[in-house]
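Sharing a structure below in structure tokens format, with a few things to ask.
A single protein chain has been omitted; all remaining protein chains appear in their positions.
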Amino acid sequence: MAEVTYLEALRQGLREEMRRDERVFILGEDVGRYGGAFKVTEGFFEEFGEARVIDTPISEAAIVGAAAGAAHLGMRPVAEMQFIDFISCAYDMLTNYVATARYRANLACPLVVRGPCGGYVRGGPFHSQNPEAAFLHTPGLKIVCPATARDAKGLIKAAIRDDDPVLYFEHKYLYRRIKEQLPEDGDLVTPIGRARLALEGTDLSIITYSAMVWKALEAAQVLEKEDGLHAEVLDLRTLLPMDDAAILETVKKTNRVMIVHEDTRTGGVAGEIAARINESAFEWLDAPVLRVTAADTPLPYAPTLEDFVLPQTADIVSVARKLAAY
Amino acid sequence: MAEVTYLEALRQGLREEMRRDERVFILGEDVGRYGGAFKVTEGFFEEFGEARVIDTPISEAAIVGAAAGAAHLGMRPVAEMQFIDFISCAYDMLTNYVATARYRANLACPLVVRGPCGGYVRGGPFHSQNPEAAFLHTPGLKIVCPATARDAKGLIKAAIRDDDPVLYFEHKYLYRRIKEQLPEDGDLVTPIGRARLALEGTDLSIITYSAMVWKALEAAQVLEKEDGLHAEVLDLRTLLPMDDAAILETVKKTNRVMIVHEDTRTGGVAGEIAARINESAFEWLDAPVLRVTAADTPLPYAPTLEDFVLPQTADIVSVARKLAAY
Amino acid sequence: MTARPAAAGRKAVAGIPAGLGRAQLLELYYFMRLTRSLEERLANLYRQGKVIGGLFRSLGQEADSVGSAFALDRSAGDMLSPLIRNLGSLLVMGALPVDVLRQYMAKATSPTRGRELNVHFGDLERGFIGQISHLGDMLPVMAGITLTFQLRGERRVGLVYVGDGAMSTGAFHEGMNLAAVRRLPLVVVAENNGYSYSTTLERQTAVPQLVLKARAYGVRGERADGNDVLAVYDVTRRAVDRARAGEGVTLIELVTYRRKGHAEHDDQHYVPKDELARWERNDPIDRFVRQLTDSGWADAGELEAADARVAGELDAAVQAAQGEPLPEPASALEGVYVEPPRQAAPWQREVTRG
Partner (left out) sequence: MTARPAAAGRKAVAGIPAGLGRAQLLELYYFMRLTRSLEERLANLYRQGKVIGGLFRSLGQEADSVGSAFALDRSAGDMLSPLIRNLGSLLVMGALPVDVLRQYMAKATSPTRGRELNVHFGDLERGFIGQISHLGDMLPVMAGITLTFQLRGERRVGLVYVGDGAMSTGAFHEGMNLAAVRRLPLVVVAENNGYSYSTTLERQTAVPQLVLKARAYGVRGERADGNDVLAVYDVTRRAVDRARAGEGVTLIELVTYRRKGHAEHDDQHYVPKDELARWERNDPIDRFVRQLTDSGWADAGELEAADARVAGELDAAVQAAQGEPLPEPASALEGVYVEPPRQAAPWQREVTRG
């Protein structure tokens, strides 16, 4: 066992897959000689060579489109978006070409698009985005959002092995802040589509994913200490397809649910989850499903503003109290 | 009063605004000499000239970006997407540039992007889309979806006059199928952000918009005749900002709600509505909020398949019965 | 008509350009005729309401599609990606007319099982890949296909079509540039047919010739008469050979003309009558027939035999396709992912349909 960061875990996962399967290759801006803007692919160029770690022009649509073409022929491309915010430039390619390939043309399209998402880093409106809601709406895609180092590794490996296109959103705030002991050998794969119970509890459920898992756990500690409340924290890990069984289970257990995400509220992933809970477990609810999310604004740069717009631990605590008291 | 189609009503609204305000101009593919793929701007080139009805290259990002530049300087551009499916090519421009302009840079961006959306016309996966959910998630945009000829006219006029960017999704199935008596003079403007009670009822509420309003009304007739149930039909008309007050009112009145949209289910607009109802009117609900939507697939071409994937009147009836019996 | 004496045929064969033989010339003729006749059958079916969606014609552009696709080496695993006006290319690659008919009529038996329309279908085995409607998107995809050839050290070549209109898209630019930077074995065929929907070339681009765009990408540019099937073959073949030899991308402009409206519903009122008449006189099949017979490369009997073969094949295909059923409704839910969702998903329809 060695302690590795979230970023190092991701890097390990990528490296192991590239060693295991020569069909795997990486393409993106500055991923080669430079090792990627956040150094996720550092050392890869040296180990795997230019043909498997490909620096591209600044062309997100072409990066994703080329990955799709390669995937059709049996390759396993992993495309990096330098910041995930730039995935919007490949929106057409992902939603219209990639996502539909199997359905409309029986074309396999096993590619991964990954990149750093998320705020709390003073990145301003174009280096902090959380694009999951924009793609949740697209049948044919899968979406994973690791919160832990273990899942950073396990989900990238699963994503690469998956026979369908997977969007892998890694949270840049967690890159170097999260550390975990991981086994040095053995094949650590996190199954896509399965949530993880991050904390067992009985009084209320916090359904969340990505960096918010940590805020939820922090909030749970406060609630336990200050209110004697036992919050359960469900880390979804995969958003598409969603682990409905795990959601149902926690709802049935606590009967009080809140959903926490970093993304803006309107049209965010929480709406979908709330609707599903409503449809499948209405009679189990003792209180309305509540949401803690970012406010509906572009994400501002100034620390005072960013902190105000993004969800904070205190927000989770306060909504949890409201829920518990309902 | 003259009877006009939905399409003619839209055309009238556009024409009246162009006559009223010389800052209004149109740009898009084949909108000029040809009059637009669906002939929405037929006759405009002749009346307003080349400078106000501009044929562009096939470049959705440039069309929207240029509209934004013009809007900053006080113009009132109306950009046509030949089919709304191609708005995905301008996704970055709309979500990152246009939607944030006021917030990040205090730049006014009063533009309209409009185009034919929707299925039931055997258009296949790339000529039938409903992109509202992709943009609901973007603070800074407004989204309108007229269901009636009156609102086709009233909302295009309101959209053009609005000081913020508005996406106007017109349903191509309704173009020539819907007719209505409209006053020949007078300034018919539908306020953005206000829903319309399409049918009063007491037993359950059907919240919907665009072409589905007509299916909901059909279903309401069946329910009345066959079950003696009085369904209320709320036509949202604007999705962003949403008319929360109207939603709340109908929920409080009937205590049983279903949401109907043509778009796919997961990540669709219905999730957001369900979450809002949950948050603001949980105690008024006598039953779970249910959804009738398209299935989660790309929209297939064959009539048998398209009809199966898209929501039909019978689906609304059957879910309404379930809701009433809950 | 009497058949030419064999001697004349032999004499002329020596002069066939571009390294082609007589049998290949007849194949070219066959595919051009097949393309045109199949579209005529489709137009009939369209008027009878049997084509479900729109119908797109390549009348007058058959040489462009057939000649360029013919330059690929199917046995080497070359691949292409067609557009709506490249029915001819599909047929050359081995697509069956009956499958095209099934596509247009949305049959259960169609290659996309009724999911996609017209020539939006592909076949990896036969070496073509289905387009989507969003113009320009196939450039990046074909860059990825040819990148794979390159990475694997396979001597295969890719060919992608792009219209004069589609060249204005961002996707075209990004894909073209990526292919150029990596010197991928890709041939880009720019079909200059004068129009994109109703938009004339000068409202689409400020360059008088599409081939000039090659310079912006640092790739070789070529230009040929798109209505001369042998010229098309020749220019494409040289580009294919260069690509196979590792010399990278060629952008070929084929000058041709769209003799029908954008789709069958479009009455082309915006097109000058004399322009249409001029291009009618420049029909690529007529031209090729004259060339074949004048040069003694084929005799009338051979052409008639080819025509008869086309007619027979199409009779059978129309016959076969027409009677076939539409897809089963519930099949619409299959195949969004390789595996169906792990559990009964609450987001599936609440109701079962009859």
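The first chain written gets the first letter, and so on, giving A, B and C; residue counts start at 1 in each chain.
We adopt the following convention: a contact is a pair of C-beta atoms (placed from the backbone, for glycine too) under 8 Å apart; a residue touches a chain by one contact, two chains touch by 3 or more.
No experiment lies behind these values; they were computed from the predicted model shown.
The chain not shown here makes contact, within the complete complex, with A, B, C. Residue-wise, the contact with the chain that is not shown comes from C:Gln204, picked out of C:Thr35, C:Ser58, C:Ser81 or C:Gln204. From the set A:Leu94, A:Ala231, A:Ala274 or A:Leu290, the residue in touch with the chain omitted from the display is A:Leu290, counting the whole complex. Contact with the undisplayed chain is limited, among A:Leu14, A:Val53 or A:Cys89, to A:Cys89. Counting the whole complex, the residues of chain A in touch with the unshown chain are 29-30, 33-34, 37, 55, 57-59, 61, 82-83, 85-86, 88-89, 122-127, 265-266, 290, 292, 295-298, 300-309, 312, 314-315, 318-319, 322. Those residues of chain B that touch the chain absent from the view are 25, 51-52, 54, 56-57, 59-73, 75, 77, 92-93, 96-97, 100, 102-108, 139-140, 142, 163-164, 193, 241, 244-245, 276, 279-280.
Considering the complete assembly, chain C touches the hidden chain via residues 168-174, 177, 180-181, 183, 202-208, 212-219, 248.
By definition in this document, only the chains that are shown with their structure count from here on.
Each chain gets a centre from the mean of its Cα atoms; for chain A and chain C, those two points are 41 Å apart. The set of chain C residues that touch two or more partner chains comprises 112, 115-116, 120, 132-134, 170-171, 336, 347.
In chain B, 85, 88-89, 125-126, 266, 290, 296-298, 300 are the positions where the chain touches two or more neighbouring chains simultaneously.
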